[in-house]
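This is the structure, below, for whatever I ask next.
With one protein chain removed, the remaining protein chains of the complex are shown where they sit.
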Amino acid sequence: MHMADALLSPAVGATMWAGSMAAIGYSCKKLKENIDNKTIPLMGIMGAFIFAAQMINFTIPGTGSSGHIGGGMILTVILGPYAAFLAIASVLMVQALFFADGGLLALGCNIWNMGIFPCFIAYPLIYKLIAGDGKNARRISIAAIVSVLIALQLGAFSVVLETLLSGKSELPFGTFVLLMQPIHLAIGLVEGIITAGIISYVKKVRPEILQASNTLRPLDAGISIKNVLVVLVILAVITGGALSWFASTHPDGLEWSIEKVTGKGELEEATQGIAPALKDIQEKTAFLPDYGFKPAVKEEPKENEAPAWPGIEAGTSVAGIVGGAIVLMFILFIGFGIRLFKK
Amino acid sequence: MTFDEKYYNIGFLDQLAYKNTFVHRLDPRAKLIVTLLFLFTVVSFSKYEIAALLPFFLYPMLLMTIGEIPFMFIFKKVVFVSPFAVFIGIFNPLLDSGQVFIFSGLTISAGWLSFFSILIKFTLTVSTALLLVATTSFPGVCHALRQLGVPSLFVSQLLFLYRYIFVLMEETMCIVRARNMRSYGERGKDIRIFVRIVGILFIRTVERAERIYYAMLSRGFQGDMPSLKRFHIKTGDIVFALSVAVFLYFFRFYPATQILGRFVQGVFS
Amino acid sequence: MSHHIVEFKNVSFLYPDGTEALRDISFRITHGESVGIIGANGAGKSTLLLHINGYLMPTSGTVNIGDLYLTRQTRQEIRRKVGVVFQNPDDQLFMPTVYEDVAFGPLNLGMDETAVRERVEYALNLVSGLELQNKPPHHLSCGQKSAVAIASVIAVEPDILAMDEPAANLDPRSRRLLINLLKTFEHSKIIASHDLDLIMDVCHRCIVIKEGTVVADGPVMEILTNKKLLEENHLELPLSLQRR
Partner (left out) sequence: MSHHIVEFKNVSFLYPDGTEALRDISFRITHGESVGIIGANGAGKSTLLLHINGYLMPTSGTVNIGDLYLTRQTRQEIRRKVGVVFQNPDDQLFMPTVYEDVAFGPLNLGMDETAVRERVEYALNLVSGLELQNKPPHHLSCGQKSAVAIASVIAVEPDILAMDEPAANLDPRSRRLLINLLKTFEHSKIIASHDLDLIMDVCHRCIVIKEGTVVADGPVMEILTNKKLLEENHLELPLSLQRR
């Protein structure tokens, strides 16, 4: 479910970075308020644990294919939302750097999608609600499964939104949602069952670990549902506001400035290309009309779009190919040159 | 990839970071900022752009050669993580069928253009991110983050994460080996055993965290991780950062590839 | 009985990160032999053991177990013939109870419940661990864990037993029990250890490894009394041969 740099526009990337960084800062501040000195090493090492656990594969029942876990919910249940959020953010960062999972720019999105939802939404709003005081094993299992499911659904939906807002992919909103949500329903079910299994195992073998996280750390108790909702609403407003500002004034983030410099704007035609009849629907359904989410409705024959594509004239593209080839050869040449020179 | 392969892979990348070349010696802050700038510049190109992206390969290429990072290693990693981008991108040619003339007789659909653009951006961003750790080391990146104002609590636990990834992965690798050895095929890999293994790992991790905490206490830990001021910005770092910035600016706003192409065409016709 | 043979021919192994852990290793262990593998830290002992049951595949050279060449196709079969006990028993006991852990291998071999029960009881009995069967592994002492780890490997009735540092962290009594246990097995045995006294007690033959190559191979007493050879390999005389 990792978002990738290449699918992102700078605007979306930057906004999500800002949002995630703010959440990290806020969590650090909250954690500092009543920190137990043990927490710092514990967070780091738990992060490493999740990282290692994600690398073990298992056979998904009924399918024969193999999967691995995300582990966000386990961390949250053990460490409490703030510490867990930081640990998840760290894991994602290590993955971005060492495995290039997603990438650095998409890191903001990934932290948001896989950290915020389990820690600050699914945990306080769902897990805590269902699990109650954490004494009833059955309730804990149900809580784990449901909360993981919901966190993953939200995360997947968020990926869809980010991708579409970035406008690099042509996938229509509806199709994309239909692709992502059911897949993550299945993933979430498996992950939820695993999470429940691990929590109940820990509860059986070392109950004091779970108790510690239930009672000793006031962090869990400290999160009130009201606060969560307020923060969420604020964040949503800020994010939405920032995104729509970017999207409306700057067709593709920095692109507006290119238009000025090079004079080749490229996006107007996207809106023109869609038949006027559809334009109406589109303006009603898409919240960022400028971006022209291509509606899933496809009665419109494709040929209509073709002439509306004046983007690159023939001469330019040939020059591009020739120039590109030369540039690449030049770069390769430099690479080999330095290598030879060094030997 | 099997567990072993993943483990060795990350270990290798980590080893590279401890080389001693010009690139490795640059200040981590400079490299981090430059990398972020680079990424922003690359993704800021329009979705149909291809030619103008190509000059940007110069930056990873230089890092790789001067930093003595094996090309094939980075290349393989890039290929390995590509599926998601390819999966999403491949819909472009199917859905965006506007035609683009290349030259007379040859047209391709705009979707293909944007698909290739995604692939190029993907290669550029992923390889640069990998090269950042490969030439800076993870602790280096962490220290840079701290100096750039990321809360030290976050950075401290990030450093713990880095330190114990290798320890825990090795431990996990042993358990996975033990499982696989007595599994005789797929039988032993079902989900219940997975849950058990993760459960055991979890408990051992908590116990380990406890021991580590003891070790920290025994050396006077009182809640704040001490940090050494290790990096001083040198002229070399500033020159590096500025020249990359100029490079990025130039190729971002000046269609150099097109112009070069036109020029060459002109010479030949 | 050619099927109990372990033969390495010019085996080299590179870890993907470039570490050359084995270089051109050749040796042949025949049926019923018990062989000690010794060498400095990082000499390649553990890496070698991981080849014996195909966990790692040689980068070049061939490994021959019984009548099978080690390939991706044969390695499942080879794993049935070779049981490997790792250094840390904690890494090996991952099922909820001792019984289930020992039964894990036989069950995966597709045996039925009664046959499995027999196997488990036989194996646990051998290490005198029958009364532990319902305990969860994390409540066992170090020595008991080692014993169970061995039982869980014996339960699949391997023809060849390979062990990596079997006595680390055991108190002297448990170590002695382990030595006696090992002596009673009639399997082919390959034991990697820094505990030269244990090697001397259990093995008849000894292979010295240095930086991934075999530097000596011969009767255990000959090698473990060769002071010069030992010192070159970061080893020293077995403590019981060091007179005070």
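By letter and in written order, the chains are A, B and C; residue numbering begins at 1 in each of them.
Keep this in mind: a contact is a pair of C-beta atoms (placed from the backbone, for glycine too) under 8 Å apart; a residue touches a chain by one contact, two chains touch by 3 or more.
Because the structure is a prediction, the values reported are computed rather than measured.
Checked against the full complex, the one of C:Asn41, C:Gln73, C:Thr114 or C:Thr184 touching the unshown chain is C:Asn41.
The chain omitted from view is touched by exactly one of B:Phe91, B:Phe160, B:Phe194 or B:Phe240, namely B:Phe160.
For the chain left out of this panel, the touching residue among C:Gln73, C:Thr114, C:Thr184 or C:Gln242 is C:Gln242. Set against the missing chain, the residues B:Val79, B:Leu94 or B:Leu217 yield one that touches it, B:Leu217. Mapped onto chain B, the interface with the missing chain covers residues 14-15, 18, 137-139, 142, 159-160, 162-164, 166-167, 208, 211-212, 214-222, 226, 228-229. Contacts to the hidden chain, counted on chain C, fall at residues 39-42, 87, 141-143, 165, 168-176, 194, 196-197, 230-231, 234-236, 238-244.
Basically, only the chains that are shown with their structure count from here on.
Annotation: 17 Å between the Cα-based centres of chain A and chain B.
Put simply, the C-alpha centre of chain A and that of chain C have 46 angstrom between them.
Annotation: 39 Å between the Cα-based centres of chain B and chain C.
For chain A, the set of residues that touch two or more other chains comprises 205.
Among the residues of chain B, those in touch with two or more other chains are 171, 193, 196-197, 203.
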